[in-house]
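All protein chains but one are shown at their positions in the complex.
Presenting chain A:
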Amino acid sequence: MIFQAILVVALSVLVLYALGQRRRSGPISLVIILASVAGMLLVLFPEMSTIVANRLGIGRGADLVFYVFMLIMFAAVANLHVRMRIHSEATTALARQIALSSARQPDTRS
């Protein structure tokens, strides 16, 4: 039971964190909350995953968890990528503005 307890505590912390982030990024915190709650249910009632997996045409519950994990990871990477791109465009615009406003002209006296 020790590991189950650790997982439940960790997932509860995650839920609290997501609740705190709700205002900053609503949809993502909702996904984290749902995933954490589902995770806690699976930790406490492991046989549930097998029942759901069989309904979906997947043999073992562990496989279902693995597939869902993969999907969530892919979505997270895609989300991070888009954010990075937005940041890099902002950095470019900022650097360009600085370069243009601090441009120097050649000394024309010579």
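Note that in this section a residue touches a chain if its C-beta (ideal position, glycine included) is under 8 Å from a C-beta of that chain, and two chains touch if they have at least 3 such contacts; residues count from 1.
As a working rule, contacts and distances are computed from a predicted model.
Q: So one subunit is absent here. Using its UniProt record, which name fits best from "Putative tricarboxylic transport membrane protein", "Glycosyltransferase family 2 protein", "3-isopropylmalate dehydratase large subunit" or "ABC transporter ATP-binding protein"?
A: Answer from the UniProt record of the missing subunit chain: "Glycosyltransferase family 2 protein".
Q: Please identify which residue in A:L56, A:L71 or A:A103 touches the non-displayed chain.
A: A:A103
Q: Considering the complete complex, identify which of A:Q4, A:N54 or A:S88 is in touch with the unshown chain.
A: Once the missing chain is taken into account, the touching residue is A:S88.
Q: So that we can see where the missing chain sits, which residues of chain A does it touch?
A: Those residues of chain A that touch the unshown chain are 82, 85, 88-89, 91-92, 95-96, 98-100, 102-107, 110.
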